[in-house]
Each structure stands twice: as C-alpha cells, then as structure tokens.
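A single protein chain has been omitted from the complex, and every remaining protein chain is retained in its original position.
Then we have chain A:
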Amino acid sequence: MPEPTGVIHDIGYQRYTGPRLGRRYVFGALYLHGVRTAFGLGRSAKAKIFPWLVVGIVLMVAAAVTAIRSQIGETVMTYAQFADSMSWLVIFFTAVAAPELVSRDLRSGVLPLYFSRPLSHADYPLAKLLALVTALFLLLGAPQLVMFLGAAFTSDGMGGVWDELLDLLPGLLYAGLWAAVFASIGLLIASLTGKRAFAAGGIVAVFLMTTPVVGVLSILPAQAANQLAGIASPPTLVQGVGVWTMRDLLITDPDGVVPDLGPFGPVYALAAVALVAACVTLLLARYRKVAAR
C-alpha cells in the first residue's frame, strides 16, 4: 500500500536562519511601497480613483497633443511646456498623495512599528520623499514619453528622432525639478498633521496663497521686485528656473506674456535649491522628533 501523501503536520514554530538584508534593501522596500501607495496600488478601490483620474487626464492630453501634431503638423506644446500646463494637476496630485504617504502613518500610530525596526529616523522620510518625487516625475514624464514615441514614429529618419530626443531630455529634467520642489513642500506640510484633509488643504493653500503675493510683487513700481516676484510662489519659481535655463523650449509664442527675470535667473535657481534643501532639513528634524515619541 502506498504511503499517504499530502498529510499536513503542524511543525510548530520555525526559527529563521536565513539572511537579514541591510539598510539599502529596507530603504528600497519602503520606497517601492511608497511609490505604490502614491498611485493607490495595494489599497482599496477608493484610493485608486483620484491618482488614476489624474494619470488618465495627463495621458489623454499627451495623446491629443501627439495626434494633433501628427495629423495637422502643428506643435501644440513642447515637452517642457507640458509640465507647466499641467501644474494644477500636479498640485492636486501632491495634495492627495503626500498625506496618503505620511499623514496616514501619523494618524494610525504605525510609526513606532517602523522605528522599532532597523530603519533610521532619517531613512523613513527620505524614502517617502523619494517615492513622491518618483510618482510626480512619472506623472509628468510618462506623457512626455508618449509624445516622444508619437513624434519619433512620425518623424522622418534618425535625425528627426535625435532632434526629438534633444527636446525630450530637457523636458524630463524640467519635470524632475517640478517633482523635487512640489514633493518636498507637499511632504513637509503633510508630515505636520495626521489629518489627511488638513494636510491636503494645507498643501493647496500654500500654492494658492502664494500666487497673489507674486501678483502684488509683479505690479510694484520697482523693476527688481517685479523680476524677483516669481520666487514668492513655488510654481512661478520653478517656471523661472525653466525660463532661465531653457527659454526657447518654454516660450514658443512670440506674442505671449513672457515672465521677465532680468538678470536674476541664477537667483531663481539658487532659491529653488535652497527651498528643497530647507524642506528636506525640516522634514528630517520633524522625524527625529517623531521617532523618539
């Protein structure tokens, strides 16, 4: 008679003797989890609605732009202009994703479970920040890739593709700048409160409230104040850096309103770097405190 197979035995508790991976792996695990969270993956259907609505809109815009260009031959917007014209969607996406990444953890009290593990109090916010930067970059970069593929397949010869690529790369860098600035501001604000609605409101408020400041500064009778006005608000700050570094790619309409930076282009760039650095420093300080609670 054959021995019975497939019998389940309760083998009791098994000790684990396999590898325990180090800091880099743990950071990576938290980072990937964060990117997934930003898009609502691994979460309820409700959490997926908003992120994918935004993704749908930007991809549709990209597809439309590509279609118009290939059919009519008219360039509606350049790669770099894409980020500019999507700025409000980026703000809304940040306002939803940043609280999802950090406020939720503050609210549910899960942080002691993280900080009692081999994860330093700096790695947690940095992994979350990098995840949000990645999510925003994908949000702005993927549609540009769609536009590039559309243009590449309709352009004539390798030279055309190469020209497109040279236009795409600055566009992607610009998208990276948008992502870095918006993610660091958004995550810092969200890390201050466990209430997601407050965090989302706060993020939108920062962007909304600073816009009138730019408006007021730009109509002051002093030229330097007008030229530096854009620094007062994150979207205009990023645009200023863009106009300074890639003017031709951002300003294609000769009759349009062009932000006048005067000689202050480098100031915009420095301000953007300083803003991101300050946000990251404050974020790290915030989590140094939270971890010990």
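Following the convention adopted for this analysis, a contact is a pair of C-beta atoms (placed from the backbone, for glycine too) under 8 Å apart; a residue touches a chain by one contact, two chains touch by 3 or more; residues count from 1.
Here is the rule we use: contacts and distances are computed from a predicted model.
Colleague: Per UniProt, what's the omitted chain called: "Carbohydrate ABC transporter membrane protein 1 (CUT1 family)", "Acyl carrier protein AcpXL", "Xanthine dehydrogenase subunit D" or "ABC-2 type transport system ATP-binding protein"?
Modeller: "ABC-2 type transport system ATP-binding protein"
Colleague: Which listed residue, A:35, A:98, A:119 or A:214, touches the chain dropped from view?
Modeller: From the options A:35, A:98, A:119 or A:214, the contact with the absent chain belongs to A:119.
Colleague: For the chain not shown, which residue from A:110, A:224 or A:285 touches it across the whole complex?
Modeller: A:110
Colleague: Mind listing the chain A residues that contact the chain we can't see here?
Modeller: These residues of chain A touch the chain that is not shown: 12-16, 18-23, 25-26, 29-30, 33, 42-44, 47, 104-105, 108-120, 291-292.
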